[in-house]
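Only one protein chain is missing; all other protein chains are in place.
Chain nomenclature is as follows: A and B, assigned in order of appearance, with residue numbering initiated at 1 for each chain independently.
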Amino acid sequence: MSTGILPPISARRRRTDRLMSGLFYAATGIALVPLLLIIGYLIKEGASQFSAAFFTTDPTGNFAGDIGGIRSAVLGTIEMVAIATLISVPIGIAVAIWLVEYGKRSKPAAIIRYLIDVMTGVPSVVFGLFIYVSLVETGIGGSGFAAWKGSVAISLLMLPIVARSSEVVLELVPNGLRESALALGAPRWRVIATVVLPTALPGLITGSLLAVARGAGETAPLLFTVQAAMGINFNLSERMNSLPLEIFNDVQSSNPAVVTRAWGAALTLVLLVLAITLLARIVAGRSRLKP
Amino acid sequence: MTVEAGSVGERSMLERSPMARLPDRALRWILTALSFGILLLLVYFFGKLSLESVDVFQHQGILSFVFSNDWNPSKSQFGGLALLFGSVATALIALVIGVPIAVATAVFIVELCPSRLRSPLTILVELLAAVPSVVYGLWGVFFLIPRLRPFEQWAADTFSFLPWVGGPVAGPSYFIAGLILAIMIIPVVSAISREVISTVPTDHKEAALALGATRWEMIRTAILPYSRSGISGAAMLGLGRALGETIAVTLVIGNAAVIGHQIFDQGYSLAAVIANEFGEASAVPLYSSALFACGLLLFIVTLVVNGLARYIVSLGDIERRVERARRSERKSAAAPGGAA
Partner (left out) sequence: MKFTKQAGALSLTAAAALVIVACGGSSSGSASTINGSGSTFAAPIYQQWGATTKTDDSLTVNYQGVGSGQGISELTSGTVDFAGSDPPMTAEEMVAASKKSVPLHFPTALGAITISYNVSGVATGLKLDGATLAQIFLGKVSTWNDPAIAAQNPGVTLPSNPITVVHRSDSSGTTKGFTGYLTAVDSNWSSQVGKGKTVKWPTGTGAKGNDGVAAAVKQTPNSVGYVEQAYALQNKFTFASVKNAAGTYVEPTLASTTAAAEGTTVPADLRFTISNPSNPAAYPITSQTFVVAYTDACKAGYTEQVAKGIKTFLTYGLGAGQDALAQLNYAKLPADINSKATAQLSKLVCNGKAL
């Protein structure tokens, strides 16, 4: 800011500037305080659990003695969330593409956009009950509680998050890029596949990850659609264990050892989502097209 | 592909063959179908919830269900006003606390912080989203409530001149629930705001700086206006999350079906009542119908709140447009004089 050309910045403006910068620093700090507190709390309560046996044995149900680890819960969560992701991310991004590339400012697009926002406000427990009355009680796809029904419930939660965040990101792809590709004679689908999506990829991944993080930690939909199992199970049409339910059930126990397992499971869940986040960021970083 | 197309007789050189246009059409149809699939899904969802709620509406009347403050299932009284109030109050507290912090965090990460801190900070903020809601709730119960209680009491005593503040502090409360919700919406709101802010054209920012703006003035005049609609979209997602959050709120709101007099009182919310009472209710048809009706009510509230928010945002847009037009008028009027 060479004062030679521009009039000097008044003390008041400078003060405001400093004050506001300070506020931005402070806000970021405040946002991170709860994270540190929660992680610290989880480590304090649950880190003592981490051992090879914790990750390689299933909960036994034993009250005293060997209560077992959380292997089946970890695998069940990975399996169910992976399937929910396979359902919700493609659909969510597809809807976002439609909104940005085709629907644009039209009435139908406005309605869909509105509905997606409304969908984010549907409580997870209501989606759980919805799947319960439409899939579980009716016994569709084999009787009763099943892992795939849990995945469907989770994907309903993830879908609006993926769609809305993807839309925001796709909206930001400069129109110039689209137009120049179209002007070069590329068909619309190629423009979308080779220009729009790669440009928006990091943002799309961020949105999907937020959705995965949300989906992985939900308890209520699983309670009404899957329910807990003890052992390992790869059959999607049966009950499957999961980390949120393991936490939910264990924390109510009167046995302090079981409660500690709940905190260990919670720490595991957070680390698991962290690992997924980091992995996806690295993938995104590698594949990003430099504009 | 276009090369082939150009050689075919009747079409113009630039027009594509029907075969070449097929993927485009197919894509368009698939995307449209998926989008309207959401409409169908929500219509089905709405229908299913309404069907399940009919019982309680017949028993109690829709108006009485929504507007009477008398939730007493053991006496078959299902007046949900206190639940509705709790949902709205906690979501508002969450937005008031969470959105400014989230947007400020986004601005800080994109504009103010040293570039080598950017990536770690981003991940740290997103990590807040990785904490499962049941953990937020439990942490609230065992950590936040006992530790914040003295501060809450102090705040309640000191600021008792404010509305909805003052009086004895309950452990679980609207405030604690709102605070936890604020923490939970920060990652979503911040992530989307960040994406939006990072795409503000450098030209705009540099233009502002070149005109002698301070950092803050640049943020205020170039970044925030440009990213406004994106940020409000982010806030909408946050609001949805706050209204619909279930387990965490159930654990920290106190689950008392009364309308509190102040933010440090216990309350209840629509989502919490379902999670908390469904296990008992499902054997009693009227009771479970009332809980489905709570879900329906919350769905309608979200519809209304989102509609309202859209309307307000659109109002803002018009005002801004008018203001901008005026300003540019003023500028163009002033410019010749300034130049001379």
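The criterion applied here is as follows: a residue touches a chain if its C-beta (ideal position, glycine included) is under 8 Å from a C-beta of that chain, and two chains touch if they have at least 3 such contacts.
These numbers were taken from a predicted model, which means no experiment stands behind them.
Shown as candidates are B:Leu49, B:Val66, B:Val141 or B:Ala191; the residue that touches the absent chain is B:Val141. Considering the whole complex, the residue from A:Ser88, A:Gln227 or A:Thr260 that touches the absent chain is A:Gln227.
In the complete complex, the residue from A:Val33, A:Ala47 or A:Ala275 that touches the missing chain is A:Ala275.
Residues of chain A that touch the chain left out of view are 55-56, 60-64, 71-72, 74-75, 78, 136-137, 139, 143-145, 223, 227-234, 238-239, 245, 249, 251-256, 259, 271-272, 274-275, 278-279, 281-282, 285.
By the touch rule set out above, chain B reaches the unshown chain at residues 71-75, 116, 119-120, 123, 141-142, 146, 170-172, 250-257, 266, 276-284, 288.
Here is the rule we use: only the chains that are shown with their structure count from here on.
Within the complex formed with chain A, the residues of chain B that make contact are 1-2, 14, 16, 20-21, 23-24, 27-28, 30-32, 34-39, 41-42, 45, 48-49, 52, 100-102, 104-105, 107-109, 112-113, 121, 123-136, 138-139, 142-143, 183, 186-188, 190-192, 195-196, 199, 209, 211-212, 214-217, 219, 230, 233-234, 236-237, 239-241, 243-247, 270-271, 274-275, 278, 291-292, 295, 298-299, 301-303, 305-307, 310. Considering their complex, residues 1, 6-7, 9, 13-14, 16-17, 20-21, 23-25, 27-28, 30-32, 34-35, 37-39, 41-42, 91, 94-95, 97-99, 101-103, 108, 111-112, 114-126, 129-130, 133-134, 156, 159-161, 163-165, 167-169, 171-172, 185, 187-189, 192, 203, 206-207, 209-210, 213-214, 216-220, 224, 243-244, 247-248, 251, 266, 269-270, 273-274, 277-278, 281 of chain A touch chain B.
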